[in-house]
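Missing here: one protein chain of the complex. Every other protein chain is in place.
And then subunit A:
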Amino acid sequence: MNSNNLMLTIIGLLLNLIDVLAIILPVLLAVAFMTIIERKQLAAHQRRVGPNTVGYYGLLQPFADALKLILKETVIPSQSNKVLFYLAPISTLVFSLLGWGVIPFGQGLALSDFSLGVLYTFALSSLGVYGVLLAGWSANSKYAFLGSLRSTAAMISYELILSSAILIIILLTGSLNFTTIIESQESVYFIFPLLPVFIFYFISILAETSRTPFDLQEAESELVAGFFTEHSSVPFVFFFLGEYSSIVLFSCLSAIFFLGGYNFPEVFLNESFINLQAIVLGLKTCIFCFFFVWFRATLPRLRYDQLISLCWLNLLPVAVAFIILVPSILVAFDISPY
């Protein structure tokens, strides 16, 4: 009897592991392809060809890059704090991957359909700051330290705007659960009634993921490569994966919050083996990934004071105004979800 229980526990754990791998592996693959998509798209914006040698159409370029980085020697500064130096990239990658645990890829298709999913995701994105801070501090380098300080200030400032935008969506749907948020967009995607909110939401996720025009911690002319200046080889790969994973994650979250997630008109009856809802979510995610790269190709980098004043003096008042306006509309027209 005891051995049976043990067997059942082991099988349960293995099934959980398979569930996690079924999410993590496609995500890591998507992250790898996000890098090649970015390079190809940037090339198209600049009328170049882009990487086209490794594999068909350059599709194997990310794997060649990864192999090169893994085979390189890991150089650690002699005066650095070794434990934190390794902990920083690991925590960045782990925190950005943990966010995928509550994303629904279809009806009931989530690792955990957690009732406080939105809160969990934003707690994790806040924890991502620690990786940046630890990396800058532990490397014992001026450039890395300055880069991490800049990044931390920007990420903490823009988190406020991001949570304000999400708060408006929570007020509209009356739930912190991703599936409920998706299901409430059956009649209309939130991007249409909440277009101004979407605009400042997207600006804040650009800053949150430290992308152009807010990539001040990586201002090459001032800071070499920012907070991961001293990280090479595998630790660098971890930072790279963490950064691109959070780009894909935030694109996916944008699709869920503003484009109805896996919902699509007429794609509700599916008798085939193909999960059309996950494909719909993937396509919507691709739209936002495209936006990320498009902004990188278009906009110049802001100055640091411009970055901070844009957040505190421009976006925050607008966010607060909408936090008052949206619930007022719900109460005035008696359409509050509570």
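To be clear about the criterion, a contact is a pair of C-beta atoms (placed from the backbone, for glycine too) under 8 Å apart; a residue touches a chain by one contact, two chains touch by 3 or more; residues count from 1.
Definition applied: contacts and distances are computed from a predicted model.
One chain of the complex is hidden; its UniProt record names it "NADH-ubiquinone oxidoreductase 9.5 kDa subunit", one of "MICOS complex subunit MIC60", "SKP1-like protein", "Eukaryotic translation initiation factor 3 subunit I" or "NADH-ubiquinone oxidoreductase 9.5 kDa subunit". Contact with the chain that does not appear here is found for just one residue of A:Ile18, A:Leu71 or A:Ile324, A:Ile324. The missing chain lies against subunit A, touching residues 313-314, 317-318, 320-322, 324-329, 331-334.
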